[in-house]
Every structure is written in structure tokens, then in C-alpha cells.
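Complex shown without one protein chain; remaining protein chains in place.
On to chain A.
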Amino acid sequence: MNDFLAERVVSAATSSFTEHVAATRPDLLPFHRSLPADASAVAPHATTIVALAFAGGVIMAGDRRATMGNMIASRHIEKVFPADRFSVLGIAGTAGIAIDIARLFQVELEHYEKIEGTLLSLEGKATRLGAMVRGNLPLALQGLAAIPLFAGFDLETAVGRLFSYDVTGGRYEELEHHSVGSGSVFARGALKKLWRPGLAEEDAVRVAVEALYDAADDDSATGGPDPVRQLWPVVYTVTRLGSRRVAERELAAIAGAIIAERSVAGREA
């Protein structure tokens, strides 16, 4: 910045933070690194994210476990992040890369808003996130994949929308609900049974927590609610009023109710 000159400002004119950083400080990007083949064994992994639509918005929840091989690397990790006022993202896969991509995406959206003086459209945000996943493809092929799930409130059409991605950055709009990560097969099964059209917000939180419970039940890399440490999933809802993190005590009550119900049922599988 010290050698800044008038023409540099103009030539560097872009509303994208990622493009600016790629041109000036590529070393800061989470990808663009060269690593030995299969570096995945040394990096903690984040697992299950669920997201679903409800009447008036979308909700996203992630468990709190990170694993490294067969060990638990962290019980406190957060994998769902607010992206801006009207969108959230959750990331499964290599934790270090995932957290960096989430951070980069947050700055990307805020940067656009400040430069242009207006919010990016929800479609635009989803496309930018796809480009970042694609940027990470070389690392993904070396075993360091990070796959996001994106949810936001579309201010144009006034509905909540969900987007999933593949490792090449391909973007797919999901209807009703979706899940990513190693426990996602189990979470999806639960979502299919529990989700109904027009769910109220508090019921949707319960469905999300219960889907994560089912994922944790069968997937060793997903952590369930932890009453001993008082650890609950990280849950965000997004409505026309913006995104909100669901309070710990609300989650404690919901998780407590689910655990109690299942204890009473006393079923094995």
C-alpha cells in the first residue's frame, strides 16, 4: 500500500476482496498452497452440517466435534458461521481450510457491500462461494477438501434458500433440507422423517438438533449433545429480520427433551 499511486488504484478496481488479495497478496488465501499428496491425515476434520427451510426462513446447525483420524481433536469447534446479515454458511471437511474459507467469504461480502454501497444478491453470494470452493480444488484433490452449505434469506423474493456445493465448485439449489459431512447420510434420513412444510421456527430448531443427534448416534466423527460439558450444536436461523444465533439455554432445553424422550423409549437402534 505504501507504493500506492493513482493509476494503481484504478487498475486494481474490483469489488471482490478475493480478486484483490489474489492479485496483491496471494499468500493470504487459504488455497494457493502446495502440499504433499494426502495431507489429510494430519489435519482435523469437521463433520456434520444440517440446514432446512421453515415458514419465514432457513435454519442451519452444526455439531461441535472435530476429529483427526480416530481421535477427537476438539469438542468445541464451530462450523456454522454468519456470512453477513442475511446469510450463514456451514462447512464440513478439513477444519483449517474450512474456517479460512468462511473467514474469507465473510470479508468478501462485507468488502463488496462497502465498495459498492449495496448488498450482493443472494444468487451473487452463492456464486462467489462456489468460486472459492473451486479455488480450493487442488488442495481437495490432495485430501484437504472443505465443502460448504450455504443458506440465506433472499430479499428480492422474500424466501429462505439453500445451496449445496460439490468439490469442483458446482452449485446446486436445495429445496426443503440438506446435509453435508460424514454424518449427513444419517442426518438426511432423520430430516426426511421429521421435516414438514411450513414448520414454525422453534420446531425447525428441534428438527435440526434431532437430525444432528441421529448423525452423532451412528457416525463416530459427529458429536452429539454433551450434557456433561453443557455443549450444544451451533444453530443459526435466518429470516427477513436477519440472522440470529439460537441461545444456549434454548438449545439446552431442546437437547434435554430429545435425550429424555429417547431414554424413555429405550430403543436399541
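Everything below uses one rule, namely that a contact is a pair of C-beta atoms (placed from the backbone, for glycine too) under 8 Å apart; a residue touches a chain by one contact, two chains touch by 3 or more; residues count from 1.
The rule is simple: contacts and distances are computed from a predicted model.
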item: UniProt protein name of the chain not shown, from "4Fe-4S binding protein", "Proteasome subunit alpha", "Alkylation response protein AidB-like acyl-CoA dehydrogenase" or "sulfate adenylyltransferase"; value: "Proteasome subunit alpha"
item: Residue among A:T24, A:S121, A:T168 or A:S220 that touches the chain left out of view; value: A:T24
item: Of A:H76, A:K114 or A:R262, the one touching the omitted chain in the full complex; value: A:K114
item: Absent-chain interface as seen on chain A, which is shown; value: 1-2, 4-6, 9-10, 12-13, 17, 20-21, 24-25, 28, 103-104, 107, 110-111, 114-115, 117
